[in-house]
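Just one protein chain is left out here, and the rest sit where they should.
The block that comes next holds chain A.
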């Protein structure tokens, strides 16, 4: 079985972002970029499944400008077998990304597609669900545990939902999106980083995949959220209670 994993290059989770003064977006120049944390978890899970003997190959795919190749190299260093870079010079809506992944799935025929549940830049949480819809496959989103049966026909997935944990059983091929507690991604070791340099990364375009760009959403502007009034430090529990009661009126 082959596993396809989509990985996105995003602003690093620890960076304090700045909104551009012209309100066209967030400043990403000279800012640290990394693989989206949820995508790392997705890749890690795919690698574990391969290491357990359930999959023969893990293919990482990234869609975006040439710097995506760095993200793919990190994925290859973690252990993916090969990478696919779909070139795109503008950022696409999740629906277009989903169509690209659908086309790739039709070529690669994976038994599983793993994605992070959301990207920490746009926080959309849509792409995995859309890929599943376009392929007509079952979906198991917000996964915190994935167990494959020995015949690789069924995945039993625990999902993090509002009320707690829900367990689903899905027939393969299926799309799984990963949540935080699914696993702890490995660090790429130096020998693996070196090995990764010779693993292949195939370049593809939207024309190759016969995908039309969907643009039914326009960004009007990007702004800063309203700032909270700065607070005060109190010096005792008595003072705190007094303020909560008589100033804030919340107790």
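Just so we're on the same page, contacts are C-beta pairs under 8 Å (C-beta built on N, C-alpha and C of every residue); 3 or more make two chains touch, one makes a residue touch a chain; residues count from 1.
Please note the rule applied: contacts and distances are computed from a predicted model.
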Which of "Ciliary neurotrophic factor", "Auxin-responsive protein", "Electron transfer flavoprotein subunit alpha" or "DnaJ homolog subfamily B member 11" is the UniProt protein name of the chain not shown? "Electron transfer flavoprotein subunit alpha"
Residue among A:1, A:33, A:168 or A:209 that touches the chain left out of view: A:168
Filtering A:197, A:210 or A:228 for touch with the omitted chain leaves A:228
Per the touch rule stated above, chain A touches the missing chain via residues 11, 13-14, 16-17, 19, 26, 93-95, 98, 117-118, 120-127, 129-134, 137-142, 144, 156, 159-171, 174, 179-181, 214-225, 228-238, 240-241, 243-245, 248, 250-251
